[in-house]
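A single protein chain has been omitted; all remaining protein chains appear in their positions.
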Amino acid sequence: MSDTKTDTAPQLIVSAAPHLKTTDSVEKIMYSVVVALLPALAGAVYYFGLQALWITGIAVVTAVATEAAIQKFRKVRITALDGSAIVTGILLAFNVPPSVPWWIPVVGTFFAIAIGKHVFGGLGLNPMNPALLGRAFLMASWPVLMTTGWSAPTGGTTSGVAAVTSATPLMAVKAAMRDLALGVNVEQSRAVVESAGTAKAYFSLFVGSVGGCIGETSALLLLVGAAYLFYKKYINYRIPLSYIGTVAILGWIFGGEGLFTGDFMFHILAGGLVLGAFFMATDMVTCPSSPLGQWIFGFGCGLLTIVIRLVGGYPEGVSYSILLMNLVTPLLDRYTKPKVFGA
Amino acid sequence: MFNIIKLGSILGIFCVAAAFALGAVYESTKGKIAYEKEKVMQEALKSVLPEAKIIVKTDGPDGKIYYRGFKTENMQEEPIGYAIVAAGKGYSSTIQTLIGLTPGGVIKGMNIMYQQETPGLGTKSVEIKYGEKDPWFQRQFMGKPGDTIAVDKDGGQIQSITGSTITSRAIASSIKQEVAWMKAKAILAPVGK
Partner (left out) sequence: MQRTLVQEFTKGIGSENPIFRLVLGLCPTLAVTTSLLNGLGMGLAATFVLLCSNTIVALIKGIVPPKIRIPIYIVVIATFVSITEMVMAAYTPDLHKALGIFVPLIVVNCIILGRAEAFAGKNSVIRSLIDGLGMGAGFTVALCTLAAIREILGDGKLLGYPVMGQSFEPVLLMILPAGGFFVMGLLMGALKLKDLRAAARKRAQAIAET
């Protein structure tokens, strides 16, 4: 996080730039993020039932317990309640389908904290967002459980799109587009694509009454939380704007059957883009600190997301694109750091 | 100059010695390797045409190869079954499936001989569930006419593997194509005969 403390707390801190000091502590920032995530959690409970709360609770408890156990093993100060583990737990739970078995959030969070964070030295030293790494691990390990556990939300179909109930909107549309390209099931597929572009479908996606991972469906409630973080100045507009903007523009150009016919509203609202752009790409540890670096970071995330969505093997690419851009962050910081005045 | 010749000939001597050693091993393992390859094919053929006593490789039209199975060693009789290798482009590999057919074109047995699909998804095509004897995905093909085989997403009767429609479709459509070809070339009897 900021440079106020790391797990090892050496006497003489020799760290990479930025060397800015603020009065914000890790706790203050992290608990603000927790507060910002609460509206989306409430929405998830409303749409998917207590199962969503249960999964999130398991993830948070596992995250805190894992953090404490590993810090004890590493013989460093135990800071499991500083809020960062809680955020990781919540974000991981937000990234799994609502009806996964109970051990999925346990294993995923353990991996996120142990491998995603502590192997690299703990908070502030992890190159990638731990929660997303946990999700990538779950996706690679149990692809069937992670791509079929969708439950229909209260007041909506799973996909929010006509006639398909076993998939998320992105999955339904992607399958339909592929069928159109192959020329099979043409009528049904066209109906799916068209129904995804109606005002009614956009509204479902906006409020969140569609199938999807626990915390990603409601753009509205996520935006409420994000507004709070903007107000507290813990995130800025650069990454979310360039990320979502890139997805919208590229989705509009390449997302349809011809150029410039893509359904950009659908690409903005569907899947985990809003959650990813506001809460995960903006993670202070793993995104660039210079303004230009943040613009490039957001653009890169958007480009990768749209490439994965349109031509990749997976229906959704938000998590992988953020992870890949996390790895480029040190380079972005090196090449975009502002010139020292007078140098 | 002289040095190069000297070094070259020393290297040459080593290469000749290596060549002799390799030649000797090759000669002594050649027969066994060919036998093992043949055995794999024969076992696969036996598994798809269990009732046949002898199975004969046959050159068909279009330069394709298929197999005929006979009940007894008398090859003058009508074959009781046929086998052919169907190849279809899956998600990450070309899947080769050996299928055994009745003279009417009904699938009697199948054996996926080569696939490199995604572990956990496409490889479910050869997965044998705990306590069972044969792969559950392939069991669905048994007893069905080969030229109408298709996965459920294409309106057929084969339930595709969750998350692996491409693999399932590749297997089903490659089989359908080969059986249709055998019928078109009158190797298999048309339906109803």
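Descriptive notes on the structure:
In this document, chain identifiers A and B correspond to the written order of the chains, with residue numbering beginning at 1 in each.
In the analysis below, contacts are C-beta pairs under 8 Å (C-beta built on N, C-alpha and C of every residue); 3 or more make two chains touch, one makes a residue touch a chain.
All values reported here derive from a predicted model rather than from experimental measurement.
Of the candidate positions A:P39, A:G89 or A:P143, contact with the unshown chain belongs to A:P143.
The hidden chain makes contact, of the residues A:V35, A:V119 or A:A181, with A:V119. If you put the hidden chain back, the residue from B:V40, B:M142 or B:A184 that touches it is B:V40.
Interface residues of chain A with the unshown chain, by the touch rule above, are 107, 115, 119, 137, 140-143, 145.
Mapped onto chain B, the interface with the missing chain covers residues 6-7, 10-11, 14-15, 18, 21-22, 25-26, 29, 32-33, 36-37, 40, 119-120, 130.
Just so we're on the same page, only the chains that are shown with their structure count from here on.
Separation between the centroids of chain A and chain B, computed from CA atoms only, is 44 Å.
Looking at the complex, you find that chain B touches chain A at residues 91, 118, 120-121, 153-154, 162-163. The touching residues of chain A, when paired with chain B in their complex, are 143-144, 147-148, 184-185, 313.
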